[in-house]
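Data block below; observations after.
Removed from the display is one protein chain of the complex; every other protein chain stays in position.
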Amino acid sequence: MSQTAVIPQTANEAWILPSRGVVGMACLIVAESAIFTIFVVAYLYYLGRDQRGPTPRQVLDLPLFTSICLLSSSLTVHLAVAALHRGRRHACSLWLAATVLLGSIFLGGTAHEWYTLIYRDGLTIQTNLFGTTFYSLVGLHATHVLVGLAMLSLALVFSLNGSMSAKHTGRLEVLSLYWHFVDAVWVVVFTVVYVLGR
Amino acid sequence: MHDDATHGQGNSVLLPRPTAWPMALALGLSLIFAGMVTNVAVAALGLAMTLAACVGWFRQVLPHEAHVPVAVIAEEVEIASARTLIQRPQRSASAAPRKVLPVETFLIGNGIRGGIAGGLAMTVPAGIFSVLKYHSFWYAINLLAAGGFVDWASASNAFLCQFHLQGLLAALVIHGLTSLLVGLLYGAMLPMFPRYPIVTAGFMAPLLMTGIMFSALNILSPILNQRIDWPWFILSQIAFGLVCGYVVNLHAKVRTPQFQALSFAERAGLHSNLVELDGSQADPSQTGVQRGTQPGTKNGDKEDGAL
Amino acid sequence: MAHSFWPGLAVQISTGFSHGSTSIFAPAGTPAHSIFSLSMLVLSIVAAIFLVVAGLLLYAVVRYRHRADAANASVEPPQIYGSTQIELSWTVIPVLIVVLLFLATARIILTTQNAPKPANALDVTVIGHQFWWEYDYPKLGIVTANELHIPVSDPKHPTPTYLTMSSADTDHSFWVPRLAGKMDLIPNQINTMWIDPQAPGLYLGQCAQYCGVQHAKMLIRVYADNPPEFAAWVAHQQQPAVDDPGVAEGRAVFLHNACMSCHTIAGTAATGRFGPDLTHVASRDTIASGSVTNNPANLRAFIDNPATFKPGVLMPAMHLSQHDLDAVVAYLSTLK
Partner (left out) sequence: MAVQTTTTAGTTQAAPRRLLLEVLHDWVTTVDHKKIGLMYIGYALFFLVVAGCQALLMRIQLAVPNNHFVSPQTFDSLFTMHGTTMVFFVGMPILFGFGNYLVPLMIGARDMAFPRLNAFSFWISAFGGMLLYFSYFGASGLYGAGSAPDVGWFAYAPLTAQIFSPGHSTDYWTLAILLSGIGNIGTALNIVATTICMRCPGMKLNRMPLLVWLYLVTSCLAFVTISPLTAAQIMLMLDRYVGSHFFDTQAGGSAVLWMHFFWIFGHPEVYILVLPAFAFANEIIPVFSRKAIFGYPAMVAASVGIGFISLSVWAHHMFTVGLGPGPNTFFTLATMVIAVPTGIKIFNWLATIWGGKIHFTVAMMFATGFLFQFLIAGLTGIMLSVAPFDWQLGNSYFVVAHFHYVLVGAILFMIFSAFYYWFPKMSGRMLSERLGKWHFWIFLIGFHLTFDFMHVPGLLGMPRRIYTYEADRGWMIWNMIVSSGAVFQAVATLLFVYNMVWSYFKGPIAGPDPWDAWTLEWSTASPPPAYNFAEVPTVESRRPLWDIKHPEDPDSRYE
């Protein structure tokens, strides 16, 4: 009855499990979604409860252009991954650069918006509940964009200096998943803050 | 992903290379946080550490994950048990899976069917009672529904005799849900008590139920408690029990003496005392217990005998 | 110790539950009564489940323990993987119990929290402070602290008291177990509850939500008075403060120190709101939110250094001279 620790390999069936990168990123996205949910709930909860202004209706403008930029960057990052998968490294660099550019435009837009809010409208995080929830929710999203941009830029650098090849597709794909998530969150934030909230 | 690339050269296994960078990153972040309650200098130190650790960690994984080969020490691990199993006297091809216990089982669907039928049957005595005593079919329904509506607590008889849509709906939900659940329970539990199905299903269970209701009804629904007519209530319970039990039993195959000879734990599927049904009778789909000695033997510690 | 312990325990068990000053099993008001009857139902269900399951467990543990000397000691027992019907049974039975419990509970929740308010109900506004209670009777024009006087409610002609509750600082919770369940006092939020003591007497309780350092001594005293006594109390409380010329010095000390910026004494310049209203302080049985008997010695010690009774209290030590201290205590003692 004695046997070794090794349980004999009898099955020859293919044993394929999901990629741990994708699963890990999916988990991270779920966790991050929960964080955003809480901030969105706080925003909605305090919506219209302020005793004093400024109110969203008075000061917020629709950031249509920057939103379009951010959302289209989802497409470009997808194209980058597809290009890398097919081994077309130059195309990949190009699409990555476009993604970084579009993301930066979005961030620039947010920075400009905040600047006007603070200096023109006098709305800071301390002003009222709207200020509190607005800056924290949009700021949380902007932080995520910033982190994503940093990683995308890094990928771009690697892509440019040629150390990225088709076998790294998996990793770039994981990164692109994160970027898609950031975009999807913006759709929610946009709806809540700029459409419903006004 | 399970890559076989973890096999290194020769008799070794590739494992991730130990590194202090994760610890350094954690320390860096913690110092940044600690800076918020102590001094900015601490946070600055933490930030520097964080950045350095990020770079260091990055180099561990890109462009290639760092590995280190670990030599496999040849060793023999014995996996054996001193314990034995009970030998089977004969092993037929129809040796059924031991996991399907008990020997025979009702289909869950029968329970649901029984619950529906019983629920319908129950409305008959309740309806008769309602019409006879209050000259309105709606009385019983509204009385049941009053359990769900707190503001009906002081309703008059006249009010209860009228038709109320919400009363009908609430009564349907309460009655339907309870009937279904009790039907399911009948479906699951009747086979455990195969001997006197009519007494068990038709009288014992309804009386038990009535007892529970009797003690709890004052808190559950005081209005119902004030107006309830217990003999009629028992009658409707028995109607439910008889019909539900009958429908459930229609599909039963538990009348075999072999099954009735089993202990309760075996009928419930909790435990097997190693009784084996006659191989010829034991249809694989029905047989669960097959390890044992003789057909139809009644429980007892047959394990010893089987050795 | 051993001699007094077990008899003591027995006394506690027999009397503690039913007659204890704060026992939830000695209800004296409608909400507490309905909770009590519901809890008896829950307790009996729970006890029945416990007896059955623990009994089976005990039986299994004893009956199926391994016996090293048994002939089949080294044989594995039969391996059973499960059984649909027994598992179904012990899924459905708990579901039925849950349905039963839920219906009973929902009814009590709704009858308690949705109870219609009778026209003759007394309104009291309760404001929680760190670490004392403010009671306002808006329709009677009375403001008092820490000792709540309400009329006894005759079940035939109920005169319940409706409490409208909020907090001036942190969260508190109003809990008088013999009258009703607790309700939190939360800043920026109005909560309501009602109580209707059916026998005259003193009902005790205390803050049940951690509210800061002195949470432990934020005691509640509810006096249920018979209607004539309650009317007399109301009439007395509606008077302005007694102005006894014999204690004018103490009055001056009070008004020339920081006392007046936190405390109100109706009819004087003192209109502070941070501390309890002292207009009729001498008519109360206790000071320091119910933690100390109201007598001149305690009052003196409290004013001298409140932290001796209530460490962490927000009232600062007044550092009055002995002479001023005596004067102010004499003054406060006249404020019947």
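In order of appearance the chains are A, B and C, and numbering begins at 1 in each one.
Quick note on the criterion: a contact is a pair of C-beta atoms (placed from the backbone, for glycine too) under 8 Å apart; a residue touches a chain by one contact, two chains touch by 3 or more.
Remember, it's a predicted structure, so these values are computed and weren't measured experimentally.
Within the whole complex, touches from the chain that is not shown fall on A, B, C. The missing chain, though absent from the display, is touched by one residue of B:S30, B:S136 or B:N225; that residue is B:S30.
Residue C:C207 is the one among C:C207, C:V222, C:V247 or C:L335 that touches the chain missing from this view. The omitted chain makes contact with chain B at the following residues, 1-2, 6, 13, 15-23, 25-27, 29-30, 33-34, 36-38, 57, 60-61, 68, 70-83, 85, 97-99, 265, 270-273.
The missing chain lies against chain C, touching residues 5, 8-9, 12, 16-17, 20-25, 32, 34-35, 38-39, 42-43, 45-46, 49-50, 53-54, 56-57, 60-61, 64-66, 73, 76-83, 86-87, 90-91, 94-95, 97-98, 101-102, 105-106, 108-110, 112-114, 130, 169-171, 173, 175, 177, 180-184, 186-189, 191-192, 204-217, 219, 291, 311-312.
The missing chain lies against chain A, touching residues 1, 3, 5-11, 13, 15, 17-20, 23-24, 27-28, 30-39, 42, 45-46, 49-51, 125-126, 128-129, 131-133, 135-136, 140.
One rule holds in what follows: only the chains that are shown with their structure count from here on.
Each chain gets a centre from the mean of its Cα atoms; for chain A and chain B, those two points are 42 Å apart. The touching residues of chain C, when paired with chain B in their complex, are 37-38, 41, 44, 71-72, 74-86, 88-89, 92-93, 95-96, 99-100, 103-104, 107-108, 110-111, 114. Contact residues on chain B toward chain C in their complex (touch as defined above): 82-86, 97-99, 101-102, 105-106, 108, 111, 147-148, 150-151, 153, 174, 177-178, 181-182, 184-185, 187-189, 191-192, 212, 215-216, 218-221, 268-274, 289, 291, 303-304, 307.
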